[in-house]
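Sharing a structure below in structure tokens format, with a few things to ask.
Every protein chain of the complex appears in place save one, which is left out.
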Amino acid sequence: MARSRSAKIFRENMGTNNPVFVQVLGICSTLAVTNVLKNTVVMCLGLVFAVSMTSVTISALRKGIPSQVRMIVELLVAACYVIMIDIGIKAYAPDISKQLGPYVGLIITNCILMGRAEACALTSPPWIAFVDGISSTLGYSYVLMTIAVVRELLGSGTFWGISVMPPGWVNWSIMVMAPGGFFMLAIFMWIIKKFWLIPAQGGATNA
Amino acid sequence: MPDTLSWFTVLFAAVFTNNILLTNYLGMCSFLGASRELKTATGLGSAVIFVMTTTSVLNWVVYYGILKKLGLEHLRFIVFIVIIAAFTQIVEMIIDRVSARLYAALGIFLPLIAVNCAVMGASLFMIIREYTFIQSLAYGFGSGVGWTLAIMAMAGIREKMVRARVPQGLEGAGIALIIAGIMALAFTGFNGMMNIS
Partner (left out) sequence: MSSDSPARKKLKERAWTIFFTLAITLVFGATVSALHVATQERVAQNEKLFLQRALRQAAGLPKLPDAGLPEWFANSVTVDAGALRPRYTVRLEEDGKPVLVVERSGAGLWGTIRLAVGIAADDDGISKLTGIAVLEQGETPGLGARIDEPWYAEQMRGKHGTLKRMPEGTRSERPDEIDGITGATITAVAVQEILNRVLAEQDSADAEQRRAD
């Protein structure tokens, strides 16, 4: 029973309940870091760690957490794991640490983290919470990486920092800036919804 | 550098040229969720301005007055988020007592202010940019105002869009993001208006 439930959660979080294009969570970081692929990958790894660990921890403690301080406890636990990530990056990958700046700290306020803790971790056993955490963030990761590849390619002419565009290519600077992020995410949502989600639901409109 | 920035420059930059939502992308989740109606947007925005200003100042005092003196800067994430969460809870209780109607109208959005990345982001940025006390106050207030401006503009536009025909697949978040993108484009026009040096 547990096996099939976790498999179902995994599938849903990757597709029909995807945190980014269905639940519309975690948008801030989606827009902020996706102009450079390398930063995106680091952010995704960080989020996978933070969300899964927080979900497991909250799930393990769920019987004892007093309801008034529920949110503070969730935030506290999340903050601690994020600090671990921050310390880890500073110690073992200092250049990346300098590039990511405040965005590592903002993992704490990533709505996916709180969203999954509230929706799943508080009411599920640790293994389910762990699967939920991992699958949500994996679902988040593939969306971000797709957008990042496009934004870096069109905006800087590079892939993972390596110039791949033919000479004479003029960078679409807008892709690297704020508006580019908004538009790319909207286009991604549009394509996924129009060609996958809506047909899968039998053509019903989904607002 | 920071000492030469007047608080007014910081304020203006936070509202227009470095709008925390349209330039730094912070505070998007509640932005997309709460911007369908102008009334909700305004109410939420006011609460955010209040929380942002106060927590920026509080966090500044705690960081420079306690954390730095004790060499505990690495705990700033925990301390900031707990201060923000606790303060938001206090604001919730106050609003509940003062105006039950406002409390009912804001509903779920109040506790969500605590996890609004803009509030945490404002505190983090002010530390990175080494703002003074007055600059932090101006920055917290300006960021709140900037965020509120953006959300009110968005709500106004979306209210008008209710009758528009949106392509299938773009309803809801999709079209909201495109609107936000165009707004962000407009705001980049403010770049360079103020010479921050």
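In this document, chain identifiers A and B correspond to the written order of the chains, with residue numbering beginning at 1 in each.
Note that a residue touches a chain if its C-beta (ideal position, glycine included) is under 8 Å from a C-beta of that chain, and two chains touch if they have at least 3 such contacts.
A quick note: this is a predicted structure, and the numbers were derived from the prediction, not measured.
Undergrad: Name every shown chain in contact with the chain that has been left out of the document.
TA: A, B
Undergrad: One chain is left out of this view; which of A:Asn39, A:Ser52 or A:Ser136 touches it in the full complex?
TA: That would be A:Asn39, which touches the missing chain.
Undergrad: Return the single residue from A:Val22, A:Ile83 or A:Ala117 that touches the missing chain.
TA: Result: among the candidates, A:Ile83 touches the missing chain.
Undergrad: Using the definition of touch stated at the top, determine which of B:Leu38, B:Leu75 or B:Leu185 touches the missing chain.
TA: B:Leu75
Undergrad: Spell out the interface residues on chain B facing the chain that's missing from view.
TA: Spelled out for chain B, the touching residues are 1-2, 4-5, 18, 72, 74-75, 78, 125, 128-130, 191-192, 196-197.
Undergrad: Go through chain A and note every residue touching the omitted chain.
TA: 33, 35-36, 39, 61, 64-66, 68-69, 72-73, 76-77, 80, 83-84, 87-88, 90-92, 94, 98-99, 101-102, 152, 155-156, 171, 173, 176-177
Rule of thumb we're sticking to: only the chains that are shown with their structure count from here on.
Undergrad: Averaged over CA atoms, how far is the centre of chain A from the centre of chain B? Could you give it in whole Å?
TA: Distance between chain centres, rounded to whole Å: 21 Å.
Undergrad: Chain B touches which residues of chain A in the complex?
TA: 21, 24-29, 31-32, 71-72, 75-76, 78-80, 82-83, 86-87, 101-102, 105-106, 108-111, 114, 174, 177-183, 185-186, 189-194, 198, 205-207
Undergrad: Contact residues on chain B for chain A in the complex?
TA: Contact set of chain B toward chain A: 22-29, 32-33, 74-75, 77-78, 81-82, 85-86, 89, 111, 114-117, 119-121, 124-125, 128, 167-175, 177-178, 180-182, 184-185, 187-188.
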